[in-house]
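Single-structure report; data block below.
Complex shown without one protein chain; remaining protein chains in place.
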């Protein structure tokens, strides 16, 4: 059945609410109050096409899963309105874009060739200037003053190398093993939410690139694509892991875990650093009040403005604790890894509770501001594990702030089994799609080979702490505070009577 | 009786001086030489309306208290002059505003919605651009190069957290007790002078917001509102404290203290870091020579330019010393707290003299430049108190530079009982009034809940130094010197013959 | 006799060279080859008025002393040429001033009132914008990258205070004693060369202000005024010291010293850090090739461009060594102080050689780049002297980088007897003359009184190292390198195809 645009437009109230999604018309009147993201965001599109807002935050099977067939009203009439002549405007836009948005679209058209990307920072630079404002803000933001966000990277620069010379480095082998899987380089694509904000194919782009480059992808709970879409995208023998936000409803949780095991997932990464998702002010600031900020949909103002992450995370169980580990063991044979360990103390507890691994991580600087950089925790942790003979009891992963092969090498020298990268691949995906992510990993591989040669090692297992100088961590310098600093009004010198001095 | 404007204008000399205040005419000729703020500032308004300059520095009952009825001459004739058409001008302005002032008024009209305030720095940003120049300068300024002012905040950023995971954090309780009063969050509104510079209701705005948010307000000696006005504004059972500048005349001092106790004040905070009020060059620089700088009123040039604070503080007793504590004990049963302790040594003396608490404070960086940040004193103090078994002998408060819930958490972890904030609430009050202050406290509460969750604690009493890493304080980095740095002329490279290089 | 301008103009060659100085005509043909500053600078003014270039580098009695009466030809005809209408031009200018110079003259006319000077940096700011380019460059420059110049000041900011409260600070006494002289504040005006570059009265301005403020002036060897002019300017009982560059010709040296003692000088400060005067690139860069740079006058290019200081310092004895101290003792009873001690080792040698005092100084950052800041030497020195019981064997002075009373207080707390300031008083003199220097000292006094109150001390002898925290000196941070940093070309991100990004 085809429904006319005129007809659809009439159903634009909370009690009588129709929306178009991917060309189909749905009556969501009965559902609107149960929408986990709140009613406000739906109402914004009442009587209109909601596809663009719907896609990034809902996996492809959402409507089928959650909306009974009777609410599927038919196909929306195709627009017969003449295309606007100004090709700067998207067809589905109600209002003309802002000057900033027009500038952005120009930059999209003029973006550098992929061949001009020489390092992972380059993708971030292009992403910053070409991604849609809210998408960029969601990906790039950290908590509070973003000090932790930056410290994560900066901490790597506090380590210097002690390179050895006159070693035969003709052949370099980058491969290693993670949780039993052989990989081509000791990095993996870590889980990050809402992939469709950056690319229409969402997380599937990462799946395809991971396959081509022989690295592991960790599938996020909050993916834009459904779990099965992402697993289906994988080639034979491609290894994927699952990142899990633990649902308050343990039955849902159990069904997710069992399904993942059945689909061949090789590692269960339980996120432990996010009982509540952080406030990310760059994200909040990026939106107009009436925009994505309404996703949350309730009437509390504080909540209404807290961005996409909060909207989709209300299900996370704040009561998750060490006792739950046993239960997870009982429902799966997958290796269990705790993602988000931030102290030596909790690393030791993890061993005590018999998990298979930990990820030293502060969630990319998006959760607790002033959580110590994972690299610093790693530096403290390894000597303690070694002194207790526990260094082989679990595999240690690390993420946050990694941009260069030198960063990866430093973490491996310190005892990490593998290094996760998130944002850099999102930026590569958002700017150059599959080729971008492939190239980003290739850059890391090229850098790794060169730097291992220059360091005087030929395989990953040769890397150890004799190759690095970590004395910088005995003291700490002052992190850079850009917000407080920018708000402070500096002193001035006396004013000349008629002059600009 | 109504007095004509024409008549008033005639009495414009020191010997024959009339002024209008709140529509009433006063003959101040006999009083002018005794004015604590000097005669110059009165003379500036001789024959004119002085209300705007009078209000912020005089509590509402000043005229009744200090000027005999015979000097109250009657009502001033209402202005019949046609309103100026240019609505940018205030009615009572003698001269057209400066371009800077016109810009400021535009900004006032365009200020962001309150909902756009995401952190306490945001209020400062809006205040900086919308407050009247002299008011902003008085609130924001610090002493000398404002290094101490900035160190107060920056010191908090030298502490990193050691957050624990897998703790059940479903329920978070922010409440605690200060000097016996249960409060909703371990912060209080500390005393700051001249509230009417920022808002016509002055300190009463803070009283009302404190009530709504269930926090304690400390009433300043140098309030724009009278003490009783502020106490009257409080609701039943609302707790208020009193900050006391000790008057040279101990009888006045005693009467203030006894009155405060009678009115139900629950804590007497004696300021000990201000035998002389500091020079604040930003404040001094902000005024035209003939403006508020004349408040002091004497002929010494150095004094004439030292701003509002000096003008109203000449009564402070420079001889106040440890022996006086006993006397205070003899006149009141209120808990006595010393505000402005800056060393371990004086903290120990405070215990010896039996006071109930101390506030580690350097007066918000407004007194002695290079006084150590209170947080650093706290870090040194607690281990010493514990080693002597004195940690429960007094309650320790701290103020200066607090902007984020993470700052509050760090101070509590180190042993502080409560944390005072001054400027942030002044900025919130000056920009958005009652709603602003309410929102500012709400932001802190929201941040506190989230950060306690992420830190893995559920109540204030669980916080201790195992959650923080203070190694940064073993050494110190170089504070930022913006004034000296800006005056220094950098070296240049050689000049090309005809080029801008 | 009056000589016509036409006539004078004819004598413009090396063999036949007349010049006008202060309206008098001199034949310098026979003298030109013996001119210590070289012939080039004289030739530049051959046949012209040389007064402006002559004054700053020659004391007033130079012509009488060194040029036989027969070379004094008479008075120069007074110019009858009509004054140029453009009052921006000086009368004696041959060519129109540069745009930069015209800008400067505008700024001179619009300079802030003296009452707007709130700290010593303010004088530097005004001086930088109003002084003649070459004069500013000579006063302000340091050696090499000017890192030492800035470290001298910045080192003070590494010390924080530990202020004591509840001390009766009603009465503050700033006075102290230096080499037996009672002074009003523990600072002195240190010796700096070429005072007439900044003010027509040169060092006499400093003499007069020193008298009014009751501080000691150290008279420089390289003064623009003659030694006797400066001593004559002093009032009865005013104390002056003499700074001495030791001449290769010890007879000249002895006659200077004996004359000084006879004139009542109370201290002989022998400069030991300048066997060769430093290269100061800001100074060198400031001049046109044909300008003051020719003062040196020889044909070696490297020397020709090394500025005023080198030109007038060729007499300094590079062979001066410890053995010479005994000889100085034999020719004078004045206290002998070594100015320019930069190590603990040399401080101990100084005691061994029985001098009366030392000035810890690196010559204001004008000699050896990376000489340690004097304050750091002082911090190291005092504990060693105390451990050897030598702390009373000599008086320790310090100079370099002092701008605030807090700086002075820190040096005194560390054991310095007095603190010398040079540039700040030059800048005050160059911008506001006598009143400027008086005000600059008054600012320091006002700051001292306030800061001693806030520190909890009432007299200079109470200051000791319990009032300061010097832990910052256990490690050192990286000094700021502006030149290398500005020459380095930063990395860039990839270029968008048609955009400014």
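We just call them A, B and C in the order they show up, numbering each chain from 1.
Simple rule for what comes next: a residue touches a chain if its C-beta (ideal position, glycine included) is under 8 Å from a C-beta of that chain, and two chains touch if they have at least 3 such contacts.
Everything numeric in this text was worked out from a predicted model, so none of it was measured.
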| item | value |
| --- | --- |
| Of C:171, C:345 or C:461, the residue in touch with the unshown chain | C:345 |
| Sole residue of C:102, C:331, C:368 or C:449 that reaches the chain not shown, by the stated touch rule | C:368 |
| Absent-chain contact - pick from A:23, A:74, A:96 or A:163 | A:163 |
| Sites on subunit A contacted by the missing partner chain, in the whole complex | 113, 115-116, 118-119, 121, 124-125, 128, 140, 145-146, 150, 153-154, 157-170, 281-282, 285, 403-404, 406, 442, 446-447, 449-451, 453-455, 469, 471-472, 474-475, 477, 482-483, 486-487 |
| Chain not shown, touching residues in subunit B | 106-107, 110-112, 116-118, 121-122, 125-126, 129, 475, 493-499, 501 |
| Residues belonging to subunit C that touch the chain removed from view | 144-145, 147, 272-276, 278-279, 281, 284-285, 289, 301-302, 305, 318-322, 324-325, 338, 340-343, 345-346, 349, 362, 367-372, 475-479, 481, 483-484, 487-494 |
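FYI, only the chains that are shown with their structure count from here on.
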| item | value |
| --- | --- |
| Rigid-body rotation angle, subunit B and subunit A, from Cα fit (steps of 5°) | 90 |
| Cα-centroid distance, subunit A relative to subunit C, in whole angstrom | 60 |
| Whole-Å gap separating subunit B and subunit C, where each centre is the average of the chain's CA atoms | 43 |
| Subunit C residues counted as touching two or more neighbouring chains | 116, 118, 121, 125, 475 |
